[in-house]
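Here the complex is missing a single protein chain, while all its other protein chains stay put.
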Amino acid sequence: MSTSQTTTTEHHPALAHQFDSMEQQQDASTFGMWVFLLTEIMMFGGLFTAYLIYRIKYYPAFVAGSTSISVSWGFANTLVLIGSSFTMAMAVWSAQTSRRRLQIWCLIGTMILGTVFLGIKGKEYYDKYDECHIPGLGHQIIGKPFNTTGGCSATNKDLGNISKEIRERAQNDHEEVSEESANQTADQTQIFFSFYFAMTGLHAFHMIIGLGLLTWLLIRATRGHFDSQYYTPMELGGLYWHFVDIVWIFLFPLLYLISRHKGGI
Amino acid sequence: MSTATTTPVPVMPARHFLNDNYGIRSWLLTKDHKRIAILYLLSITVFFFIGGIFAALIRLHLLTPNGELFSADTYNRLFTMHGVNMIFFFLIPSVPAVIGNFVLPIMVGTKDLAFPKINLLSWYLYIGGATFSVLAMVSGGVDTGWTFYAPLSSGYLRGHVILMAVGILIVGFSSIFTGLNFIVTVHRMRAPGMTWGRLPLFVWSNYAASLIMVLGTPVIAITLTLLALERGFHIGIFDPKLGGDPVLFQHMFWFYSHPAVYIMILPGMGVISEIVPCFSRKRIFGYAFVAFSSIAIAVFGFVVWAHHMFVAGISVYSALVFSLLSYAVAIPSAVKVFNWTATMYKGSVQMDTPMLYAMAFIGLFTIGGLTGLFLAALGLDIHIHDTYFVVAHFHYVMVGGMVTAYMGGLHFWWPKMTGRMYPEVPAKLAALITFIGFNLTFFPQFILGYMGMPRRYWAYPPEFQVLNVLSTAGASILSVGFILPLFYFLWSLKYGEIAGNNPWKATGLEWETTSPPPTHNFHEIPIVTKDPYAYGEEEEEVPVVH
Amino acid sequence: MKLNFPIFPDQASSMAWHVDALYLFLVLLTTFFSVLIAVLILYFAIKYRRRPGHVAQQIHGSTLLEIVWTVIPLGISMVIFVWGAALYYHMERPPSNALEIYGVGKQWMWKFQHPGGQREINTLHVPTGRDVKVTLISQDVIHSFFVPAFRVKQDVLPNRYVFTWFRPTVPGTYHLFCSQYCGTKHSGMVGSVIVMTPEDYANWLASGKAEGSLASLGEKAFQQYGCTTCHRPDSGARGPNLEGLYGRPVRLTDNRVVLADDNYIRESILEPNAKVVSGFQSIMPTFRGVVSEDEIMAITEYIKHLAPQESNPLNNRTTPTQIRDSEVPNIQQQNKEQNEQQQQQSPQGTRPANPSGKKP
Partner (left out) sequence: MSDHSHSHPTPGLYLVIFIALVIGTVATWGIAFVDLGVWNPVIALAIAVTKATLVVLFFMHIYYSSKLTKITISAGIFWLMIMITMSLSDYLTRTFLPQ
């Protein structure tokens, strides 16, 4: 396909038969993407609703669970994702303004940042695995499978030191929390971790799909498919990527920052 | 449009979407919305009859009070799979994905839906979801009830819940993409002159249903995902043993599944709004009210879900709010019924098969809708909730309403889809048999329900037997009414009269193109200058046919 | 074969007639509108049938008519709403002096405990002329307690108490159904409610060999699990005093105020750290998996019976905010002594009044 300067009145090679003009095609496609993002809002919305209800019900456990995840990594990841959104916006802009080389570099930048995000996420997941915080299997701990030193066992009431941390924090605040009580709270952090993994997992799944889309866009961009006449796929890819970014903007305070001031890193 | 009192013998167009090209590839890789509609028609018919067989077995089993035909386990699987098949694989795609897919783009005057590839993808998603569902069925089935209530489904039963949940998740995306396509097409693809006020009511109601598909379906997707995760990995979100709340599952489930009822009925209402004016030769009474009542139903439909949960242990105050809002959604439905009836007033009514179905729809939907008032009344719902009263009510709406409308629509647009007429006499007979059989099947269930017979019962106290026998007798009649069309529709493909472009002398763009339409629907994109249902403007003497 | 063909359920509770009145009103309404629509459709179809020389008369619509048939149904439905809501509100608030019976649903049977300690399976004996409140809980999945003759139904949830109440009026035997699908033998989870005259009921109670009243069973369990170690009336106790607690507002450490009802007591036994009373430390161990549902019910009944002492200032306080001052004891640092060696009590031998009660 050529990047020749076709005007909208002529038949652009990317114009699908059911549309009358490129303008109508871009309009319809962008609108379609937004309608799709509506469904995404509702899908994450279901999780957010459930999260909210349990956060109210098990607030101390949510505090304990939130405190046990690393706010530094979460903070870093937020910056990474915002950065990737910026490069993505630049990629769309450079396609709109027919800057072929720049759009390729911006796409590559976005993909690198997206991969960094997933890498950090993977590291955080591994830490949770290492600390025996993965919920499931009837509230037993899955995690390190071998009951060697430091392994996770089903009878571990401390739930990977969460119970201990609760008591330490309480001590710092000059409060008294019995081991019993701390163990109960620790047990309830399973719900928090269920949400943590479900929400960040669904988000990461969207990131992976996004990286797939970006790869496809990159291939098309290197072939010079996009210019000021036709950049709809780039625009749609951008919308998707920014949406995933927005979800994280909410996930970060909701999961990482519950009552941080009570102590913890 | 030219009309002649002595119509020349219609001929089939030389080229149309069915003979444009041949071969399995031309169907499986088609991006033509009409062919995709045919693909949907074939697949949902299969699921309709699978679901129907389950229904027949259920009714057969309930002939005797002591559960003599099947074991309790088998019976539970039967009603679960009847529900899942009929709701997710037949009712939800029925009118939108078959009739809507076929006529909606032609009605708004475009060559195709906005995203033909996504349209094809949605059919493949349907088949993908159906595959999982069939896999779950043949490997032993699911016995959770179509409602999948936790913690029963997440921790207690042995059936293939995860397979079925995945199937429903996938088929959900099929319905999301259909809805998305409709919304964008209606907004962005209308022919010149096709203003919102000129849209056929079928388009309005499918648009409203599409809103629900897009906004509601993702919630069931995430809910069933969480359920499957809980079942597979025992994360504790719904199971109280793990710290979860089973009522939350019901909230999230009904957030979709109540509006889903309107996904099922709204397109059916659209069909009726097409048929009634056509066979009364009259403009629809109160066009704007019928159109906006569809949107009102779609919006209000989202704020009434907890009326399925009045006895589930929700807060008293919340129950009051949901009950009040439930009545709000009843009003637009009533408005529609009155408008359809008024449309017939001083018309020139001809009772061809589609009109018979439409009249049956209005009557049965009225009963179905009014019995909904019983269930929304808090103090009364306590008694009739989860009894056969509910079963009768939603079958009056779903079968008496939606399936009747679907059959009516299929007869109405059959000549457009195939270019040939179905035979009128057996069709009228089938409509009559369906009507009688349906009422005999489901009316006794209202009485059973108020007597207190709970739903999903494998065995029941003997005093309920007479009514159950009546119901089963009705079901056997009903099944004839559903099987008959299968034969005469197939027969008509070869031997049916050639229909011509507009056998009903109906208005609407779909009747201005050939039957069957050409691949790109129109040889020239029409310019719309008239209001919809402009009956009686030019023709004065419509010949009395049949 | 003699046809047994009833079309209306028995009316055996004080509510039945009220529910039926609304039902019959709606039946009339439905009949009226269905017949109206059906007659109109058929009449129009025949009167205006297509025939040579007959031409449809075009009418676009009528805003007046639209308003009429919007407002009238709205008015009617508001009447139904208010009627239904009034009934519901009445049905959702159990009278305070009701006879209290505890019920447990499990796959697939019902167990009931009377205040006198009598237990039954799949049958429930109740007297006429007395308000009966049934407190229900499930041991596994969601069930639903449904007595058609009383027009009551309540989903029975795991992990949470729910209530229903009725006042039986006519002696007889009535169906008890589980109406929420609960697994394979859902339709086998049925029983009967036997309504007796007060005299017969008293005789029946006397004939049942109870091990003692439910409250006394609760007291036994209360001591057996060592609850008395901490929950004492004196000021040095590590746990809140439970006398006169039931039915009163309680202020928690996070300043929330909750009502000390059955669910609160149950939660405090199973998840003691969830709602800690202001001024106390969260030191109580969980009894999840240690006490059975039956025992929790008995303990709850015992706590209900712990009448407030005249001298207890708690009794004189009405506003929740003031409770804290009266209840704050000195916090003593003591080593925790738990009763973890308490073995899980197997449920006591039940005394099924209905021998057909199935094994769980």
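First chain written, first letter: the chains are A, B and C, and each begins at residue 1.
Note that a contact is a pair of C-beta atoms (placed from the backbone, for glycine too) under 8 Å apart; a residue touches a chain by one contact, two chains touch by 3 or more.
Predicted model only: the values in this text are computed from it and were never measured.
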Identified contact with the non-displayed chain, of A:Gly45, A:Gly109 or A:Gly224: A:Gly45
Residue touching the undisplayed chain, where the options are A:Gln18, A:Ser85, A:Thr189 or A:Gln229: A:Ser85
Residues belonging to chain A that touch the chain removed from view: 23-24, 27, 30-31, 34-35, 37-38, 41-42, 45-46, 48-49, 52-53, 56-57, 71, 75, 78-79, 82-83, 85-86, 88-90, 93, 96, 235, 238-239, 242-243, 245-246, 249-250, 252-254, 257-262
Contacts of chain B with the absent chain, listed as residue ranges: 187-188, 215, 219, 247-248, 251-252, 255, 302-303, 305-306, 314-318, 321-322
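The rule we apply is simple: only the chains that are shown with their structure count from here on.
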A-B or B-C, whichever has more C-beta pairs in contact: B-C
Inter-chain centre distance, chain A versus chain C - centres from mean C-alpha coordinates, in Å: 43
Computed distance of Cα centres, chain C from chain B, in Å: 38
Contacting residues of chain A [partner chain C, same complex]: 60, 176-181, 184-185
Residues on chain B engaged by chain A in the complex (per definition of touch): 110-116, 118, 176, 180-181, 183-184, 187-189, 214-219, 221-223, 226, 229, 233-237, 242-245, 248, 252, 255, 520
Chain B partner contacts - residues on chain C that touch it in the complex: 3-9, 18-19, 22-23, 26, 29-30, 33-34, 37-38, 40-42, 44-45, 48-52, 54-62, 65-66, 69-70, 73-74, 77-78, 80-81, 83-92, 107, 140-142, 144, 146, 148-149, 151-155, 157-160, 162, 175, 177-188, 190
